[in-house]
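I'd like to ask some things about the structure below.
Complex shown without one protein chain; remaining protein chains in place.
A and B are the chain letters, set down in written order, and residue numbers restart from 1 in every chain.
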Amino acid sequence: MLRVQNLSKSFDGTVALDGFSAEVREREVVGLVGPNGAGKTTLFNVVTGFLKPDAGEARYRGEAVTGEPPYRVARRGVARTFQELRLIYRMTVLENVLLAFPAQAGESATGAFVRWLEVSRRQRRNREEALALLAYVGLAEKAGELADELSFGQQKLLSLACCLATGGELLLLDEPVAGVAPGMVDKILGLITDLRGRGKTVVFIEHNFAAVTEVCDRVIFMDEGRKVAEGTPADIRDNPDVIESYLT
Amino acid sequence: MGYLLHILILIGIYVILAESLNLIAGYAGLLSIAHAAFYGVGAYVAALLALNYAVPPWLTVPAAMVAAAAVGALVAWPALRVRDDYFVVATFAFQVIVFSVMNNWVALTSGPLGLPGIPRPDFFGLTVKSHGGFLLLTWLFAAGVVFVCWRLARAPFGRVLRALREDEVFAAALGKNVASFKVRVFAIGAAMAAVGGCLYAYYITFIDPTSFTVTESIFIISIVIVGGAGSLRGAALGAAVLVVLPEALRFVGLPSSVAANLRQIFYGLMLILFMVFRPQGLIGEFSFRRR
Partner (left out) sequence: MIFATTRFFHFAHGAVYAWGAYLAFLFVKVLGLPLPVGAALAVVLCAGLGAAFELVLYRPLRARGASPLVLLLASLGAYVVLQNLISLFFGDQTQTLRSGVVRVGLPVLGARVTPIQLVIIGAAVILTAAVWLLLKRTRLGLEMRAVANDRALALVSGVRSSRVILATFVLGSALAGLAGILVALDVDMTPTMGMNALMMGVVAVIVGGTGSVPGAALGALLLAFAQHFGVWHISSKWQDAIAFVVLLLFLLFRPEGFLGRKVRKAEV
């Protein structure tokens, strides 16, 4: 589904990605781990169009995504969350999710005036779907509250709901359970597992190795912009190169 | 009585200008001090068409809107590249360039001499001449502009604009074509400002570049800020406040040039005070602070 080949990216002399290659198959849950500065978020940024690689390419379902602007990558079906938890804090929870729906006729300037019936019908449908999504992640009662008023864990759930609302089939989650209370960790991991059953493919970056072991089919270990090891969680944990990376 | 009507007409024009800038700066968060340029383009296009080719107003106004929209789209371009305070500098540049064209392309615009004798607007037989007539006309257009802004703000379009102002990276990650929205909001805002320009030209029957300077742009952004960025009512309120309050100075018996200076000092001070103490304005939603 996603194939990344030989990606390289440097910033001001620091090498973030160094000929990185990997593959993700449909309906997999893949964990991306590695020490800080390994290039994990950079990889996400390149794949989602926020950065242009110096070399190499990434293909989603056969079509190149490197070099495309982020909004187009998102529209193709690649949804992501951010390490620093981006949301529209001044909008309500429901509005955040509504924002995420693709192809809204009401988003064109003329759509606010003509084809009124179609637009409002679509809006009503989106609203129902949004509420359903919020119920799925467990935020239904918070729909009318400002995103700012949620707890950190709830905000992470919200960003997950937004990802789902985009309709994307490949979800790239950047540290979905970092800094979250243990009860919420389980909830989020449960959702990720459930997503596979709904036809989604998930790749997530995490430092919490226990979480990764619990949920992932496969783990990719990165260090210094390169893929160091790849395999089941157990393989990675016992891999000597991995252990060495953490020690150096 | 005539004076009161005059003030009300001016308020109407400034409501149009403020609401259109509010869409750009208040909703989309794209602070611009080029708005007087759009206002001016509207006024000049309408005036030139009416004076030179006797084009009737139901054609000059759309023409003015299209011209201003084109300029607006151009102004949006730097917004796609640079940070917001640099972008203000870019809008400053556009404003000065447009002013320069108005002032220096004498063959087209008569430069500093301005364009006198603009004919009164004739809507299919009904000529608008009186203060009362203009009051009605201005407020009709103002209502139209407010309606358009209201619909846009409430629609998903408005939601994307607000998302842009808060976090455009997030918006892009959700599949929103940020560049397209920025260009569109500028084009729409500029077109509406042009309507204000047409009204001004037809009402005063004389326009010259000095009505469309950087300081005028600063005045319009002050209205939006004082009234409250991101609020429809705020923009209207700001227009009323900043047009009416300085007029009170007239009654103190000061010579008109002094009053003009004091008026500018007044809104300059308002801008400073609001930025320091209440950047969201009187009833606004956005306070120009990034999280």
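Following the convention adopted for this analysis, a residue touches a chain if its C-beta (ideal position, glycine included) is under 8 Å from a C-beta of that chain, and two chains touch if they have at least 3 such contacts.
Just so you know, these numbers come straight off a predicted model, no measurement behind them.
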{"item": "Touch with the omitted chain, as defined above, among B:58, B:86 or B:147", "value": "B:86"}
{"item": "Touching residue (missing chain; options B:78, B:119 or B:133)", "value": "B:78"}
{"item": "Touching the absent chain when the full complex is considered, from B:4, B:70, B:140 or B:272", "value": "B:272"}
{"item": "Absent chain, residues of subunit B that touch it", "value": "31, 33, 77-78, 80-86, 88-90, 92-94, 96-97, 100-101, 103-104, 169, 214-215, 218, 221-222, 225, 257-258, 261-262, 264-265, 267-272, 275-276, 279, 288-290"}
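Operating definition for what follows: only the chains that are shown with their structure count from here on.
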{"item": "Separation of mean Cα positions, subunit B and subunit A [Å, integer]", "value": "41"}
{"item": "In the complex with subunit B, residue positions of subunit A that touch it", "value": "48, 50, 69-72, 74-75, 79-80, 82, 86-91, 95, 98-100, 102, 104, 106-109, 111-113, 119, 123, 162, 166"}
{"item": "Touch list for subunit B against partner subunit A, complex", "value": "148, 151-152, 154-160, 162-163, 166-167, 169-178, 184, 188, 285, 291"}
